[in-house]
Each structure stands twice: as C-alpha cells, then as structure tokens.
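Working notes for the structure below.
Missing here is one protein chain; the remaining ones are kept as they sit in the complex.
So that you can tell them apart, the chains are marked A, B and C in the order they are listed, and the count of residues begins at 1 in each.
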Amino acid sequence: MGIELLYFAWVREAIGKDGETAEPPADAQTVGDLVAWLAAKGDGYGEALGTRDKLRVAVDQVFAGFDTPLDGVREIAIFPPVTGG
Amino acid sequence: MGIELLYFAWVREAIGKDGETAEPPADAQTVGDLVAWLAAKGDGYGEALGTRDKLRVAVDQVFAGFDTPLDGVREIAIFPPVTGG
Amino acid sequence: MTPEIRIQPEDFEPGAEIARLEGLGGGAVATFTGLVRGEGGIRTMGLEHYPGMTEKALGGIADQAAARWALAGVTIIHRVGRLGPGARIVFVGTASHHRRDAIEAMHFIIDWLKTDAPFWKREEFADGRSEWVAARAADDAARDRWSG
Partner (left out) sequence: MTPEIRIQPEDFEPGAEIARLEGLGGGAVATFTGLVRGEGGIRTMGLEHYPGMTEKALGGIADQAAARWALAGVTIIHRVGRLGPGARIVFVGTASHHRRDAIEAMHFIIDWLKTDAPFWKREEFADGRSEWVAARAADDAARDRWSG
C-alpha cells in the first residue's frame, strides 16, 4: 500500500506536481529515508529535497520530525517553513 | 487669590458639591496641609477627606503627591483612586 | 503620529475604528474593547470623569506608548455617562508595521488607562443600591509590569 505525498510552495513548484502516491523501498524506515530516496530521483526532486534544513514535514497532518517511522503512515506532506499570518 | 478645588466620585458626594474656591490659611504650605484644613471643617469634609490613603490628588490637572507645595497652584482636584477602562 | 482620543457619551463602532487604523498602512492592527458586564444585577454603570485632565492624561499615555513602540496610529475612546449591561465602555486600537509593537502598545495603553486616567465607575443595581467601584490592586500591578 502506497503513501500519499503532498508538496507545497516551492517544493511543489520544483517537483512540478502537488502530490503523488509513493511506494518507498523496503529499507526506507523513516520519513528522512523517504525524503532521501525521493531526492535521489534527481531533477526537481533533488533541487527541492536535497537540503533537509530548508524543509519541514507533516505526517498524517501533524508536524513531525525526519526520524518519524513510516510504519502505518498514510499521508506525508513536505514543504518549506510556514509563512502565514 | 483663591485656589479652585474640584471633587469627584464619592468625595464630591460626601462634600455635597463638585467644587469651590478656597482661601487656605497662610500656614498651609502643601496640598496635604490644604486637605487637612478642609477635613477639619467637619461634616462631609471630614468624612470625605479624613483618610488620606483613600484619596488621590491632581494639581493643575496632573497627578501629584500630598507634599506638593501650594505656591502658584491654580487648581487642585481631590478624588478616589480611578476606576475607568 | 497624532493619536485619536475621544471622550464621549455616544457609542462607537469598533469596525469603523479598525478601518481607520488599517488605512494608516502599518499592516498590523491590535484592539481592545471593554464592555459593561451584566453580572450581579447591575442595571446601569455610571461613568464620571475630570474634563480637561482626562484628555491630557490619555494623550500622555498615548505619547508614552509612541515613544516605546513603533506606531503608525493610536485610537483611544472612552465613554462617559450612564451605560447599560453589554454597552461598550472603552476602545484602544493601535497600528504598526510590527505585530508585537501593535499588541504590546495596545496592552500598555489599556493597563495605564485603568490606573492613570481620571474616570470613576459607579454601579447601580436593580434593587436601588448603588456603589462606587473600588480600585483594584491587580490593576496597579498590571501597570507596574511595564516599568523596568
């Protein structure tokens, strides 16, 4: 079963889509592993996801760390630090 | 030349008027002396002005202490601590 | 920055006051509105003030706020006379380029107004009793937090 990925702001623009369903490899244990696997796809993915400091993630719609396990996760959003208000 | 006195809130009610012109005696040097002289008139004055802790004063429309000299003063207001807002 | 200060028996419209502050271009507007609470059987709240001194005191408080925070605008409105439960009593609004400046200056102004502007409240109850509201030590403490 895949994980729903969502991209926002310049992450969305660099990757060129607002989301997709991913089937990460079996050795991807954490959100950080998933992001590294995506970044390795190159092109927009590398540009958007290469520098983890610039990114924030939400797991199932709650802010989370890159060390969050992927077990049982349905939705992961990757985006820059927020700038609302 | 007299000093204009103004009374507010329960000070006004106890004295029974909202102000008057006073000619304090020559030995009244400070606002505190003036208040003590007024309080000694008895009746409403004594009731309103007998307990200095409950009173605040403004001299020429600025909050002031009881030790403020009367020299050159035109207007003194005597009232309880404020409760606006 | 010239503060807008009004002492009036009439009601005011917070929306209209905010619109004026928004128009000053700061980008951040903070407001406080205080109303008569209808508790304890209050029928009316009487508000007395010291004409002449009140305007000076509020102007001085606005000037202190403007010296301490970067403000594009300040509005202070205080009603006088007899007000019913739920009626607006006071409005403080600030505009700034920075939200923290707008919010802190608004908080400072209402705290100082409570202890340093010559207004007195009298509660009139449905059973005919009436009494002058007592000053609260908590209000002095709130103002003194801004020192030092």
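We take it that contacts are C-beta pairs under 8 Å (C-beta built on N, C-alpha and C of every residue); 3 or more make two chains touch, one makes a residue touch a chain.
For clarity, every value in this text was computed on a predicted model and none was experimentally measured.
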- Check: shown chains touched by the absent chain are A, C
- Note on the structure: The listed residue (C:13, C:63 or C:144) that touches the chain absent from the view is C:13
- Task: For the chain that got dropped from the picture, name the residues of chain A it touches.
- Result: 6, 8-10, 58, 61-63, 77, 79-85
- Task: Against the chain that's been left off, what residues of chain C make contact? List them.
- Result: 13-16, 18-19, 22, 25-38, 86, 88, 97, 99-100, 102-103, 106-107, 110, 142
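The definition used in the following text is that only the chains that are shown with their structure count from here on.
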- Note on the structure: Cα centroid separation, chain A vs chain B, in Å, comes to 73
- Once you find the CA centre of chain A and the CA centre of chain C, what distance in Å lies between them? 49
- Per the C-alpha means, the centres of chain B and chain C lie apart by a whole-Å value of 26
- Item | Residues of chain A whose C-beta touches two or more other chains | none
- Item | Two or more partner chains touched - positions in chain C | none
